[in-house]
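One protein chain omitted, others in place.
Coming up: chain A.
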Amino acid sequence: MNAHQSLAIGQRIETLDAISPAATEPDAMVRFEGISKTYPAYRGKPGVNALQDIDFTIPRGSITGVIGRSGAGKSSLVRLINGLEKPTTGRVIVDNRDISALAGRELRLAQRSIGMIFQHFNLLSSRTAADNIALPLEIAGWAKSDIKARVAELLALVGIADKHDRYPSELSGGQKQRVGIARALATRPSVLLSDEATSALDPQTTRAILDLLANINRELGVTIVLITHEMSVVRQLAREVVVLDAGHVVESGQVADIFTHPKHPITQSFLAEVIGDSLPVSLASRIMPAPAAGGQAVIRVQVRGAGAGDTLVARLARELGLDVALLAARIDEIGGQHVGSLTLGIPLGMSSSEDAVTRTLAWLSQYQFPAERLGYVA
């Protein structure tokens, strides 16, 4: 115990040193340095390498999405940030402090500056909304009168001041998550971790909760780390994104960059969730492998970038002199960038000539729009 304590004190000193302006990296709120996390074999179950070679930074004041399929290691990753889990190797620096080296009382003090919200809200059923929010303050040893004032402030902040005396069983899912958010913010944390916080909510409530989180980020300057398997959450809220697959970071950066030019198949599959890569059923059923006289060739064009697709059809029609038909289209905005696809019908004429198709594909490749021929319709 003594050796342990002196170790903690030593680290404390190191921490104080690290706060000196010279050593501070002002834009990093969370830094993963060479992280791996292995769960040892237990009762006949083999060990699991949950995370490997994790090195990235979460900028101060950002909203960073961590997206991945189930089992990608998202939950482990987020629990490293607030010290609920310890890395097997490497360090996790939160607000210039090596949280992975803290234990006991030191860790508990540090945890007060890191809030967390959960998929299933995790409210105490025996406490009212107000008393749930008061819990972290009681644990931090606040005076009763201070708690009362702070709780009222927080209830107003999350927009449920009238639910003060309600028990969780009397609240809707969205209201419960608002209580969860207020509770997480109670001790004025600098980081808010969200573990699939909207996965149990309907789309409308999800939107409202994400708006609330955006407000909190803007007004309180709290860095938000969003763990999610839903692309729509990242798209609506995050500016930065980290794509996690099988315990590795496969891509990371600005949401707009990553999703306009997705490299990894996992990233591409997440993108497909938003923009959809399947054709309308009635169109798909009409597509044939061979051209028909008077029919159209079906070409799909990928659209990426700011305003990229705006004038594409008009320019194509004008410059090539073709009556281009728009058969299907889906364009969405991710981080201010257009992302989507247009499905065009290129007229073949009575002679079924491929000439128009060849010219169209050449034109598209000249302007660097990825395109593919899907087939023909009559």
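In the analysis below, a residue touches a chain if its C-beta (ideal position, glycine included) is under 8 Å from a C-beta of that chain, and two chains touch if they have at least 3 such contacts; residues count from 1.
Assume contacts and distances are computed from a predicted model.
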| item | value |
| --- | --- |
| Record-based protein name (UniProt) of the chain missing from this complex, from "Heterotetrameric sarcosine oxidase delta subunit", "ATP-binding cassette domain-containing protein", "Nitric oxide reductase NorC subunit apoprotein" or "ABC transporter permease" | "ABC transporter permease" |
| Given A:Ile54, A:Met116 or A:Ala197, the one touching the chain that is not displayed | A:Met116 |
| From A:Val48, A:Leu135 or A:Ala152, residue that would touch the chain that is not displayed | A:Leu135 |
| Residue of A:Arg60, A:Arg91 or A:Arg127 touching the missing chain in the full complex | A:Arg127 |
| Hidden partner interface residues of chain A, rising order | 82, 84, 105, 107-112, 114-116, 118, 120, 122, 124-127, 135-136, 138-140, 167-170, 183-184, 186-187, 193 |
